[in-house]
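Not every chain of the complex is shown here; the ones you see sit where they belong.
Chains here go by letter, A and B, matching the order in which they are written, and residues are numbered from 1 within each.
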Amino acid sequence: MFILGLDEFLTRALNEDIGTGDITTMCCISPAAVSKGAFKAKEAGIICGMEILKRVFALLDATVCVNPIISDGDYVEMGAVIAEISGKSQSILSGERVALNIIQRLSGIATRTHEAVSQISGTKAVIADTRKTTPGLRVLEKYAVKVGGGSNHRFNLSDGILIKDNHIKAAGGIKNAIEAVRRTAPHTLKIEVETETAEQIEEALEARADIIMLDNMTIAEMAAAVERINGRALVEASGNMGEKNLREVAETGVDIISIGALTHTVKSLDISLKFFE
Amino acid sequence: MFILGLDEFLTRALNEDIGTGDITTMCCISPAAVSKGAFKAKEAGIICGMEILKRVFALLDATVCVNPIISDGDYVEMGAVIAEISGKSQSILSGERVALNIIQRLSGIATRTHEAVSQISGTKAVIADTRKTTPGLRVLEKYAVKVGGGSNHRFNLSDGILIKDNHIKAAGGIKNAIEAVRRTAPHTLKIEVETETAEQIEEALEARADIIMLDNMTIAEMAAAVERINGRALVEASGNMGEKNLREVAETGVDIISIGALTHTVKSLDISLKFFE
């Protein structure tokens, strides 16, 4: 996994947490002291972020040794050791919170994504994320979705075209919007359009949209839409999917189910670091 | 509210979301088009981030006008308009997601904090946050806790002293740790120590800790601890407080209840932007 900008992100996170210095640690632990300890999952789930865990300590003190026991995407039971760590006690203590804050969050996202993917297993649909991510963490959070078995929607406004309700209003209709985009956007991008009614779906089909998003429709509406579209465009179900029965949605025949809650409503997976006695 | 580093954070967030350009918007909306719209709460809660909402658009396009209808800390019902916006359609559309991602998250934190504070109203305890925040968003998330009626614990490792279990192990006991800190830390900081047993509480009292944290204790243990400490130190209850009956905890007489889940397990408050027809 190669992530551009990762070092800057982690450095900012370390600065944010350490401030002008880890007073407690510097005052009560000898610079020469060394410790060993283990990162343990305090609840079951999918782990994500092992490379990042290593990188946090590499940036802080290259002599700290982090030894991952499992790999990103592995499911672990409560109590499982996910990594061991050894090195200068001061460095481990100063980096602990940043490391945990990140892997807990990413593991929480991977775990939730995995649950969603499991619910629709056997259908042709895929679970996708959205742009409802935490500012500054998008690449990491979308990585966690992948690790959890999901698929990535566009990463930002420049690598995907999605004509939404406000665009449609401002552009004077779906047809106008799609035609304008086809004329001027890079030819490498598909054109997706958000629809709320059967009429809008027709308009999107006529304008030859590549992907049609069904926004906040009922199961019945989605099933009808899939039938009507009939393979002429990819079909994406969207809109509070986090609260829907995902299997029912998938069985309508949609290609993609995008769920904002994968990243906007996060429960961190509980992970701790304990020094051995 | 003055927040240092805010502009850099928002600029990074805008860069992250816009990338090399908002293709959809640039291709289907005229640069000359203007729109008006409203930010609406799609569920009830405490709103947080109105200044940030304004700042996002000020950075993107100073001619966009954001008019807040409510103030940070206000409780709103589902459907309430929280701000109006008008200006170039392109600018509003390009900044919408970043603005929403931030205020939804902060409002979610403020709302959850408010619920916790409400549960213990009438007791002397305060609800406090922890360092279990999202990397890069600590100052904002702690601001949301304040807006929700909570209190801030230390912001980082340099503005508060907290001797935790791993410190105690590495330093060779609570007494050693506290004495070392008192000898060398700035005199402006109180000394807090984490305890898990009655014996540790005694040791902390003997070493004259200013604040004693009761980590993962039962209600009965906390009550006994408060009685034993008897005003000689501030008492802070901690450890999965997000899943505890907070009123019971508060009624043991502790001074502070710190809850990591306020910021590590977040449910964004649903807020949307709709253009007027």
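Operating definition for what follows: a contact is a pair of C-beta atoms (placed from the backbone, for glycine too) under 8 Å apart; a residue touches a chain by one contact, two chains touch by 3 or more.
Fair warning: this is a prediction, and the values are worked out from it, not measured in the lab.
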item: Copy count of the single sequence across the entire complex, 2 present; value: 6
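Criterion: only the chains that are shown with their structure count from here on.
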item: Distance between the centres, which are taken as Cα means, of chain B and chain A, whole angstrom; value: 22
item: In the complex, chain A residues that touch chain B; value: 9-10, 12-13, 16-29, 33, 35, 37, 89, 92-94, 96-98, 100-102, 104-105, 108, 131-138, 155-167, 169-171, 176-178, 180-181, 183-186, 189, 264-268, 273-275, 277
